[in-house]
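Apart from one protein chain that is not included, each protein chain of the complex appears where it belongs.
On to chain A.
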Amino acid sequence: MTTESTATATSTPPILTGLQSALPSPLLSKILTSGILLIGSGGIGCELLKNLALSGFRHVEVVDLDTIDVSNLNRQFLFRARHVGMPKCKVASEAALAMVPPYSSPDGNNSNSNEAAYIPHHGNVLDNSKFNVPYLQQFALVLNALDNITARRRVNRLCLAAGIPLIEAGTAGYLGQVTVIHKSAGVECYECQVKATQKVYPICTIRSTPSMPVHCVVWGKELYKLCFGGKVEESMLFEDEESLRAEKEGAAEEADAEGKTDTEKSTDVSTNNMESAGEKSTYMDQVHNLRALMDIGNDVPQSKDEHHESNLRIAAKEALTALFATEINKQIGMNRYKTAEKVPVPISSQDLDTCTNVDGIPPTQRADYAPTEIWTPADCLVEMVSCFIHVSNASSPPLPEFDKDDEMAMRFVTAACNLRQYVFQIEPNQSLYDAKGIAGNIIPAIATTNAIVAGLQVLQAFHILKCQLEFGDNKEEVGAGIKKACRYTYCLREKTRKGYLLQPTQLPAPNPNCFVCRNAIISLALNTKEWTLEMLLARVIKKELGFGAPTVLVGGDIVYEEGDDIDPEEYAANLPKKLVDLPSGGVGHGAVFGVEDFSQDLEVEISVTHKDEWFITVEGDDGAKKEVKPDDREESEKFEIGGKKPVAAAPTKSAADGVSSEKDKTDSKDDDSIEVMDVEPVDKPSVTDGNSNNAADDADSDIEVIEVSTPRPAAASAANGSLSPSRVPLKKRRLDWDRDDQNVDEAKKSKTDEGVEVIEIE
C-alpha cells in the first residue's frame, strides 16, 4: 500500500492527484491515452480545452473556422487582445497545450507517443473531404461546442454513422444544456426534436405591412443590399416591371379573399390592369442613380468634380423621398392599409430637406453620442446621407452584404429601420445597440454559463470513457452503460421547486419518427405540379433535412446525384423539371422517393402528398384555428413536413396579420426573459445557409430555453425539519422538473405539450 501510493505519487503530476483519487485508477490512464475531437473553440470550446488540459488529456484535435473578435474577450479566456483576427482553434490549442501537466509514464518510458499534442484544424466541419466518418473513428468521443444548427446536425449525423459518442452542449445567457448522443445507447439524437430555426417573415410583411421592429430591421438589411450590394436584383426590395405586375395581381387576389362585392372587385381589377400596363417603380430609378453616383456597379469609375457631394446629396434626397414618402403614398393608394389599425404616415418633406443640408451632423459624429440613444427622423436621414457620402469617398467598395460588425452598415440599417418604424408607427424605436442585437442575431453570453456546461461535458466524458474501458469492443454494453451513467442536464437561471440550478435527467429515448436516427419515413406535402427538382433540393432536402451531397432516387433510378467525383452536368437536365415530370414515373401524389447521402451515411424515404391550396391560419380568441387568407408566400415556402408545418416556416400570428398585437409589445419589454431573435430572412436559402457555420457569429450554442417566472422573495419555511427549498414554487411553471425523476416520458410529453420553446442560439 505504502509503496504503491508513493510510486503513483511520483509519476502523477500534483494537478491530477484530485482526479486520481476521485476516479478508479485505470481511468486516469485511459484519459491520458484517449483521443478527443473538439468541434468549436469559442466560448464553450475555450472552457473545454482548459478542462481537458487540466484533466490530463493529451491527444486533442480542434476544428473551428472562426477568427477572434473583440467581443469574444469577455468570456473566451484563452484569447487576448493581441490575438484579434487570428484563427480561434490555433490560439486556443496552443494556450491549452501549455496547461497540460507534464507526465512521464510510471515505467519511465517517455516516448514520442506520450508527447501531448493539441492539433488545430482551421476549417469547416461541413467539409467532407477532411472531416468524415473514418476521420471521426480515430477518436474516443466528440465534444460539440458549436454555434449553429447546420454544423450541429452535421456532427450529429457523422457521430451516429461512425458510432462515436457525442457530447452536445449549448448556452444562452444564464441558460444552457448538456446531453450525450450515441447510436448504440438508444437515446435521443440531436435531430429527434424539431429545432425552431430561424423565423421567416413573409415578403409582403417586410415589403408592405411591417408590424414589429424586427420587420423593419430586416427591411433595413434589404435596403442595404439594394443600395450597396453587388447585384441589386438580389434585394427583396428590388422592383422591375415583372415583379410589379405580380404584386398587383397578388393585391387583387387579396381583395378577392376579403370578400368584396363583385362590382368592387371588377373595378379594382380593371384599374389595376390599366395601371400595370405602364407601371414603374417609385424608387428604383432613384436608387440606380444613387448607386451610379457612389460608383457601385459602374464599369468605368466616375470622375468626381467639386459638385459631386452636392449631386450626391440631391440624389440621396430623391431616393429617400421615394422610399419613405412616395412609395408609402402609393401603397396607401392601393388600399393596402384599409384594415390596418394605423395608417402609415410618410416622412415629412421638412425632415427630408435635411438631406441636402450640409451643416447636418449625423448623430454618431456628435460629441455626446451614445450607442443606446434613439434618433429622430431627421437624425436618421442625416446618418443615411453620411453613409452614402462615406461610400462614395471610400477607396474600397462597401461590403456586398450587411455585416453587423461593419460600422457603416450598422449605422445605415439602424437609420433605415427607424425611419420605417416612424412611417408605420411601430414602437419602440431601436438604438444602434438594439438594432445590432436584432440584425446581428446576437445572443447574450457570459463566461460563467460556458464554464458550467463545459465542466459538465467533461464529467460526461469521464462516464463515457469509463464505459469504454469497462466494456471494450462490446458496443451494446458500452451503449447501455452510457445510457445508464450519462445525463441530460439543464442549466437554469432560477431554481426549480426542489432547489435545482443544474437539473440532471435521464437521457431521453429517441423519437421513433426521427428520420436521422430511426430511419423513419418523412411525409411531405407540396404542390407537385409547381415544385421543380431544384426547389425541392434547395428548400427541403438541403435546407430542412440537412443533406450535404444528396442522391435522389425515383422508382429505384437515380434522377439526381451530387458529390466530389460526380459530373454536375449529368443530371442537370432534371433540375428545372416539375416533380410530376421527373423520369421513372415522376413524383406525384402518393409517391415515395428516396434520398441518400454517403458523406453522412444517411438514407431516407419521403412520402409525398400533393397539396395546391394553402391558407394562412390564425388562432381565434376561442383558441380555434381559422384559415383567413390565401398564403401569398413564394411557392418554395409552401410545404409541410411530417403532417404539420415545420416551425421554421410558420409565420407568426402578428406577422401574418400585419397588425401588431399587444402581447408582442409587452413580451419585448420583459427584460427578465431572454429573448432570442432569429431574423435572417430565409426566402433565399442559398444566401443564408451557405455561410451558416461562419455567419452565426460568435455564438456558443443552441439551447432549449425554458421559460421560468421572474424571481420573487422566497418565503421558505422549515416545516419539515431543517432543510427546505430556498424558494417558493414558481408561479408560472412550464415544466415540472420534479416529474423528470420519476417519469421521463411524462416529463418529455409535458415539455412538448406545454410549449417549452426550443430555440436556436448564438
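The rule we apply is simple: a residue touches a chain if its C-beta (ideal position, glycine included) is under 8 Å from a C-beta of that chain, and two chains touch if they have at least 3 such contacts; residues count from 1.
Criterion: contacts and distances are computed from a predicted model.
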The complex has one chain missing from view, so what does its UniProt entry call it, picking from "WGS project CABT00000000 data, contig 2.1", "Centromere protein S", "Signal peptidase complex subunit 3" or "THIF-type NAD/FAD binding fold domain-containing protein"?
-> "THIF-type NAD/FAD binding fold domain-containing protein"
Pick from A:Ala340, A:Ile374, A:Ala480 or A:Ala520: which residue touches the chain that isn't shown?
-> A:Ile374
Touch with the missing chain holds, among A:Val62, A:Val178 or A:Met334, for A:Val178
Thinking of the whole complex, not just what is shown, which of A:Gly35, A:Gly297 or A:Pro504 touches the missing chain?
-> A:Pro504
Check the options A:Gly85, A:Pro102 or A:Pro301 and report the residue that touches the missing chain.
-> A:Pro102
May I ask you to list the residues on chain A that touch the chain which is not drawn?
-> 1-2, 5-6, 9-10, 13-15, 17-22, 47, 50-51, 53-55, 70-71, 73-75, 77, 80-81, 98-102, 173-174, 178, 370-374, 428-431, 433-434, 437, 442-452, 454-460, 462, 487, 489, 493-495, 498-504, 668-669, 671-672, 674-675, 698, 711-727
